[in-house]
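For this depiction, one protein chain was excluded, whereas all remaining protein chains were kept in their positions.
Per-chain numbering from 1; labels A and B assigned in written order.
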Amino acid sequence: MTPALDIKDLSTHIQLSRSVVQAVGNVDLRIERGQTVGLVGESGSGKSMLGLSVLGLLPNGGHIVGGSIKADGQELVGLSERELRRLRGNDIAMIFQDSLSSLNPTKPIGEQVAEPVRLHRGASKREAVDRALEVLDLVGLPQPRQRLKDFPHQLSGGLRQRVMIAIALACEPKILLADEPTTALDVTIQAQILELLDDLRDRLGMATLLVTHDMGVVAGRTSRINVMYAGRIVETASTEELFAGMRHPYTQALLASIPRLESDPTKVLISIPGLPPDLTRPPAGCRYAARCPFADAQCRAEEPPLTGESPDHLFACWHPVDGPVKTPPPLIVDEAAAAAALEAKKPAAAEHLLEVTNVVREYPVKAGLLQRQVNSVKAVSDVTLHLDAGETLGLVGESGCGKTSLGKLIVGVEKPDSGSIALDGREVFKLRGSNLRVARRDLQMMFQDPYGSLDPRMRVSSILKEPLQIQKIGTAKEQTEKIKATLAEVGLPLNALERYPHEFSGGQRQRIALARAVMLEPKVMVADEPVSALDVSIRSQVLNLMKRLQLEHGMASVVISHDLAVVKYLSDRIGVMYLGKLVEIGTGEDIYRRAAHHYTDALIRTIPVPDPVIEKAKTEAGIRGELPSPLNPPSGCRFRTRCPRAEERCAAEEPVLRAFSDSHRAACHFPLQTPLETALANSATGEHA
Amino acid sequence: MIAYIVRRVLVAIVITFFVTLVTYLMLHIIAPSPAYTVLGPKATHASVAAFNRAHGFDKPVLVQFWNYFTGLVLHFNWGFSYKLDQSVWSLFKEDFGRSAYLTIAGLVLAILIAIPLGIFQAIRRNSALDYSMTTLNFVLYSMPSFFLGLILIQVFALDLNVFPADVSDNITTWVQALTHVRQMFLPIITLAAINVASFSRYMRSSALDALAQDYIRLARAKGLSERLVLTRHLVRNAILPMITLIGLSVPALIAGNLLIEVLFNIQGLGNLFFIALGNEDYQILLAYTLFGAFLTVIGNLMADIAMTFADPRIRLD
Partner (left out) sequence: MTDPAAEALVSGFAHADAGQLAPNGLPEGPAEPGTPDGGEVSVVTSGWRLSLREFMSNRLAVIGVAVLVFFILFSFAGPIVDPTNQSLANPALSDNPPTGTHIFGYNDQGFDEVGAMMRGGQTSFEIGALAAAMAIVVGTLYGAVSGLAGGIVDTIMMRIVDVGLSLPYLLVILVLATKFNSNVLEIAGILAAFSWLVPARLVRGEVLTLRERDFVWAARVMGARQSRLVFKHLIPNALSVTIVNVTFLIADSILALAYLGFLGFGLSYPQTSWGDMLANALQYLNSGYWWLVYPVGACLVIVVLAFNLVGDGLRDALDVRLRRR
């Protein structure tokens, strides 16, 4: 049987004004009918360009320089624009990452879905609308008839993505190209969309190419995976085989660099040094050689062909590895220094280093004639937690859960509407003048966007010196010594001092940001999504570094992330937030092994794990429904609208945090674990009996 | 949306009030009283004082302003030209049509040329045609309108003799302005050309922005032909920012209108203002400056309101 999509030796180049990017080089890829094949790679690996090549939708200057693409036996390379157009949206459809910018903002969604039907099927307006209703229903858009006239900005991200899928499916394509279809979505929504794509593939028998950077996403959804690096397919195998017995060092390192929920936080993550090569001037030999620990002269001189013992598992490497990394190396920290640093940062006055008590923060929403406040975004609602010296607390939750606001409240750049935040017994946001300035030394922050957090007009030396200058610490000479030492500590060469931020890669910038944050030897550092803007292979470098610095400086940290695995890798304790509420808090093991709150439990089960055995065993899609608006959160328990166990009591009565062990608390009326008080009462009655 | 529009209108009213105040005060500082203009430079102090008393120019400036403002709002009284011994409004009424015709024709023509041109340039970006149009736009953009008019007069009126250089003698009423298109041709073309330069430049970059959007890529992925991608997805989104630009172009239109009326000797409001400048007829200067300011405020307001209808993201917010 002819495969649905058969790509052979495809090369695509992109002509820039002064150079040529060799975006895709000699790629082979096959998808059978009804099969989902994964295409995994980091940004700039050429994976998106491969997808766009199939449809002939390359950006300006992009063109296929060689090879063949056969869809259902029909050759696409060399087809006229007119013939290609007949296939696009009809036989081959594509889904893009960003549903907000991919839908026309000035057209109702009904029209946008009906458009390809009218175009390819010559349907009448009425028939096309009927078909649009049908597909919108198929992709699970609630009440599609009422929403036909809605504009994209009126829908939530998850619903918009469903609309985009509906557009792709409107003409029942044989091939679906999904380019990072869930990257912009929250975890719970991502699971729903992936489930939908799976389900649709089974029902419609499409061949699907799932393009993504996320190993977890492909693990459970594909039968075959192609790993792409710097424009080449470096390894291709069945999903199970790729995860269990990969042969390419890149695949091996990539998988080992991803923090997992079950991984041991005392071990370091394997990290891939350096950066991918510049595709305008690709290296002569293996493109991964520069970052590969096994590379030798042959690797640097000669490009390895894509071969293997069996045609089902191919790899391009002269010195293949055999399966995953067995034992990751332990974390090496200067214990004595770490102990001394920790001692220096112990709170003097208070029991806990940082105490957050009943903190509330709401952002007013103004509207109407007089711009009166009509409502407010309930960003942080009555949160209480504490942090001890040297401890790392992780905060996880989906977008809009208030984790970033809480971070800003903790470092004192925003003030709570009510409640108190005390560092060593002092409420920082109530201080003034030089007291406040000095108190700020103890609270530093690291931001998500490595491009926005460094002043583009300052050299690195000025950026690193700034905290010392503001705080008037040391002489100019001492300051220079200090920044040199810290720069070495974060693994950057001395010549970095004289450079501007734009000359660094994202990972390097995040190192600079980290160096700046530790410059003042803070007692508490808040890191807001420290690695989510970075590529997978760079993340582990930064995570390892953060972990080491936290220990060596005895810093207490608050790590904020949507990624539970990242948080668990870095943290001693984890707080789970949902719509402004802290719903559960406990040690990493409490949360991961003994989750008491249904949200935490669902979150853990929803997060895609880079392991096909676990992923494919999952039977349910986790949490149903959309995230409610933080403007009008549900009464009682805010999670009740999506909770499988919700009862009337959950709507009427707000659950309070109850203890499940010394370290473990959760706010749920019907918890998955037995609360301490009940356990005590039970054992008490047991004794009586 | 209604609340937004009402609020926008209220803001416009407040701005109008302050614009009137500022303009009145400015003119008052330059020329506190028309007494010397009316009575002549040799008038005695006593006769000047008597004139001021008779016409209210002796009162505190804010009182004078309030009288003027209420007169304007309640009775549509734009003041009195002592020089021409006529109410300003009657002078305006006479000239308004010709100026409106010239300006609106120039504006409409500019929009009709600039929008397709800008979109076309964006689609064919980097083609020889794009470069030459871009260059031409740049030159026109840097050219004072009167100099362009002057060149057009030289070429079309003096050398080729196809259009008249001067329209004053032929057109006396504004109805004639409508019927004598040939006379009005060069002035309208000049005004349009200057506006085409800035409009199409903006339109091109707005269309380029829209072309780079993901929804254009999705439209292509649906299999739409380039023509349909353009008409169904690009044009409307690319034109949206133009609405604001056109709303903001009123002061430039008033300036262009003035220069072109003077150059071609058209009896319009611009020329009335120009003559008043020479005559130091401050009542007309005040009234026309205010008139222009009101048009500017209205232009902005209309653009904002038009945007709320044209852009669902604002309309449905």
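Here is the rule we use: contacts are C-beta pairs under 8 Å (C-beta built on N, C-alpha and C of every residue); 3 or more make two chains touch, one makes a residue touch a chain.
These numbers come from a predicted model, not from an experiment.
Note that of B:G56, B:P116 or B:P251, the residue touching the chain absent from this view is B:P251.
Check B:I113, B:M143 or B:L245 against the missing chain and you find that the one touching it is B:M143.
Check A:A170, A:A191, A:A341 or A:V411 against the missing chain and you find that the one touching it is A:V411.
Think of the hidden chain as still there; on chain B it touches residues 14-16, 18-19, 22-23, 26-27, 30, 122, 125-126, 130-131, 134-135, 138-139, 141-144, 146-147, 150-151, 153-154, 158, 201, 204-205, 208-209, 211-212, 250-251, 254-255, 258-259, 262-263, 273-274, 277-278, 280, 285, 288-289, 292-293, 295-297, 300.
Remark: the residues of chain A touching the chain excluded from display are 14-18, 21, 23, 43-45, 59-62, 271, 273-281, 289-291, 411, 413, 436-441, 443-445, 447-449, 451-459, 466-467, 470-471, 488, 490-493, 495-496, 498-500, 502-505, 507-508, 511, 513, 516, 520, 541.
Keep in mind that, in the parts below, only the chains that are shown with their structure count from here on.
For this pair, chain A with chain B, the centres built from the Cα atoms lie 52 Å apart.
Contacts from chain B toward chain A in the complex involve residues 3, 6-7, 10, 213-215, 217-225, 228, 232-233, 236-237, 240, 310-313, 316.
The touching residues of chain A, when paired with chain B in their complex, are 55, 57, 85-90, 93-94, 96, 98, 101-107, 115-116, 119-120, 151, 153-154, 164, 167, 367-369, 371.
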